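All protein chains of the complex are present and in place, except for one that has been dropped.
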Amino acid sequence: MTDFPSADFHQRVTDGFARQGAMRLIGAELTRIEHGTIEIELPFNDELTQQHGILHAGVISAALDSACGLAAYTMIDPDASILTIEFKVNLMSPGRGERFLFRGEVTKPGTTIIVADGRGYALTEGPAKLIASMTGTMMVVRGREGIAG
Amino acid sequence: MTDFPSADFHQRVTDGFARQGAMRLIGAELTRIEHGTIEIELPFNDELTQQHGILHAGVISAALDSACGLAAYTMIDPDASILTIEFKVNLMSPGRGERFLFRGEVTKPGTTIIVADGRGYALTEGPAKLIASMTGTMMVVRGREGIAG
Amino acid sequence: MTDFPSADFHQRVTDGFARQGAMRLIGAELTRIEHGTIEIELPFNDELTQQHGILHAGVISAALDSACGLAAYTMIDPDASILTIEFKVNLMSPGRGERFLFRGEVTKPGTTIIVADGRGYALTEGPAKLIASMTGTMMVVRGREGIAG
Partner (left out) sequence: MTDFPSADFHQRVTDGFARQGAMRLIGAELTRIEHGTIEIELPFNDELTQQHGILHAGVISAALDSACGLAAYTMIDPDASILTIEFKVNLMSPGRGERFLFRGEVTKPGTTIIVADGRGYALTEGPAKLIASMTGTMMVVRGREGIAG
């Protein structure tokens, strides 16, 4: 963790997101990068569904995990990386809508362990509807073979 | 929950899996259907990765959630459905390998709430390597509009 | 869930808390009752520790679960009860301090499932320090034998 964000964290986050094949696969877009906060948006698509035609919990988890992990990534040294150790997801309303917003925020920074919380919203007409929440535990890793970014 | 599995649960599980757009999107295959136990396999693919080139935690969650949800689905009345309320995933080893196996098993059946546990393994040469675990809480729903299967 | 809180929820929460032997055992006090929000305070005591002399994670869980469960209880019909289905706790800083505050808040009300979030703080000199968070899933139960309050 750095008290002051490394100047290039916008670029590192953008690059890290671009390397995530799974974010491309589901059609996710990185829409907000701030120190400790990331937003990812996702248009609805029939390929992202579970058996009832709503967003699959795994897709929601993917977007929330990327948002939380990249939020943690804004708060570490440029030569360190983030690995997700674990997370919990609560699915609070069916993932129905034209477009979804996933926000990840660092709740507890740290040199080894970072805790981040995420929320997912369905955006259609009217106010955003809360569909899911995540609490994730991230580990800051340094100098591990094959783990960069 | 039925004490004796409904005769057609193989067909219902096969149909339920086939309706999950997200399972097709990631290339998952339904490889085992038993009363209370489901296995899903997944070949590695660059489109399924996070920033370090390993399987994205969201993809792991998607496969484990489908396995756990369908395991619950084998234990309910034919006219009821399963919704995931929440789950926790622990990522224990990097998702590296040529092929992955995800097993979901019902730990606690119930008329309203079913708890299922899942494990994910990397299958390459040598013994299967445990990469992730899930504990999920599922709700049995009946007669809810738009929720069938 | 009722849109408008039942007039007697203060009394029902006070009574429900008083019936919790475990809250007496750890010395917890109910300090705030609002519609959807409960606070519980706990003075430090050597009997509440784990092996390093800090607050045991189970004691933190007990206080957070009671706060979250009673927060849910403020939002249901007077003849219904709340049962905790599951929760996750993150321990973010060692539980050191003279006194602790645990706040539970309903994140998602519902007729069957209520999701609540809790935070625990150490109160000593200076600003309150976040030591733990909880996300809990509660079930609203009605007419179940032996379950009242």
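Per-chain numbering from 1; labels A, B and C assigned in written order.
The rule is short, and it goes like this: a residue touches a chain if its C-beta (ideal position, glycine included) is under 8 Å from a C-beta of that chain, and two chains touch if they have at least 3 such contacts.
No experiment lies behind these values; they were computed from the predicted model shown.
> Which one touches the absent chain: C:74, C:90 or C:107?
Here the residue in touch with the unshown chain is C:90.
> Using the definition of touch stated at the top, determine which of C:47, C:77 or C:98 touches the missing chain.
C:47
> For the chain left out of this view, which of C:30, C:59, C:116 or C:140 touches it?
C:59
> Even though one chain is hidden, which residues of subunit B still touch it in the full complex?
Looking at subunit B, the ones touching the missing chain are residues 88, 90, 92-93, 107-108, 115, 117, 130, 133, 135, 137.
> Considering the whole complex rather than only what is displayed, give the residues of subunit C touching the chain that is not shown.
Counting over the whole complex, subunit C touches the hidden chain at residues 16-17, 19-26, 45-53, 56-59, 61-66, 69, 81, 83-91, 94, 146-149.
> Please give every residue of subunit A in contact with the chain that is not shown.
The missing chain touches subunit A at positions 85-86, 88, 112-113, 137, 139.
Heads up, the rule we're going with is that only the chains that are shown with their structure count from here on.
> Using CA atom averages as chain centres, what separation in Å is found between subunit A and subunit B?
For subunit A versus subunit B, the centre distance works out to 22 Å.
> With chain centres defined as C-alpha means, what is the inter-centre distance between subunit A and subunit C in Å?
Each chain's C-alpha centroid was found; their separation is 29 Å.
> Taking the mean of the C-alpha atoms as each chain's centre, how many Å separate subunit B from subunit C?
32
> Quick check: what residues of subunit C touch more than one other chain, meaning two or more?
88, 115, 137
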